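Right, I'll just put the structure down here and ask away after.
Moving on to subunit A:
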Amino acid sequence: MNPSLEQLTADYTALAGQVETCDFALKGYHLSVAVPSNQVVAAAEIADRAGFSIDAVTGVDWIAQNEMEVVYDFFHFTSPLRVVVRTRVPRAEPELPTISAVFPGANWHERETHDFFGICFTGHPNMKPFLLPEDATFHPLRKDYQP
Partner candidate 1 sequence: MMKFLTIEPVRVLLYLVGIIAFTAANAAYLVLAERKGAGRIQRRPGPNEAGWAGILQPVADGIKLLAKQVMVPPGTDSLLFRAAPLMVMAPPLLCLAVIPFGDTIVACNLNIGLLFVFSFGSINVMALMLGGWASRNKFAIISSARVVSQNVAYEIPMLLVVITMLMVTGTMNLGEIVRQQAGGFWHWNLLKVWVNPFMPVTFIIFFICMLAETNRAPFDMAEAESELVAGAFTEYGGMGFGVFFMAEYANIVVGCSLATILFLGGWQSPIGVLSGGWFGAAWFLVKLYALIFTVIWIRWTFPRTQFYSLLNLSWKILIPVSLVTLLLTGVMMKIL
Partner candidate 2 sequence: MNVTKETLHLATAGDAPQETFVLNLGPQHPAAHGVLRVLMTMDGEWIQRAEPIIGYIHRMHEKMGENRTWAKFLPNTSRIDYLSAMHYTHAFVGAVERAAKIEVPLRAEYARVITSELNRISSHMVWWGALLLDLGGFTPILYAFDDREKILDLLEALCGARLTYCYYRFGGLYNDVDDAFLKGTRDFVKHMQPRLKMYRDLVTDNIILRKRLEEIGPISAELCRKYGATGPVIRGSGVAYDVRRAEPYSVYPKLDFKIPVYHECDSMARYMVRMDEMEQSLRIIDQALDQIPAGPFIGKVPRVLKLPVGETCYAVEAARGRFMVRIVSDGKEIPYRVKLRTPSFSNLSLYEEASRGMILPDALAMMGSLDLVIPDIDR
């Protein structure tokens, strides 16, 4: 079952998301969806139902806007379609729900994001330091990180 771009656009628009269709040759993905941070699980479920696979979860620190962006990449095994779901959380309190119940593979990616940015994924089963040392309290990819 291959998902169609129109169906996905409709699904994500229904999710109060801003959907933007992109030129693959310029961006490297077809669909960029911005959703509120409490909607990421629903967004992941849409991707799951459409047969997408988890590519990566990562963060970007927009210190000028005082926000953190969390980016979810999805790719599809059989159709050449790439979807990016992004959401923003305030820098002071970076918290959003985990999608590891939908995609177990997101477990590690979220732990890594927590390590690097200090973004908390509520409901995550194992939010321990992952790539950083066990006693690490710093988050090196924050733009205000001073080593």
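A quick word on the picks: all candidates are chains of the complex that A comes from, given by their letters.
What to note about this one:
Quick note on the criterion: contacts are C-beta pairs under 8 Å (C-beta built on N, C-alpha and C of every residue); 3 or more make two chains touch, one makes a residue touch a chain; residues count from 1.
All values reported here derive from a predicted model rather than from experimental measurement.
Interface record for this complex: partner of subunit A among candidates 1 or 2 is 2, by the touch criterion.
If you check the complex, the residues on subunit A that touch candidate 2 are 24-29, 51-56, 58, 60-61, 71, 73, 75, 77-78, 80, 82, 84, 103-105, 107-108, 116, 129-133, 140-141.
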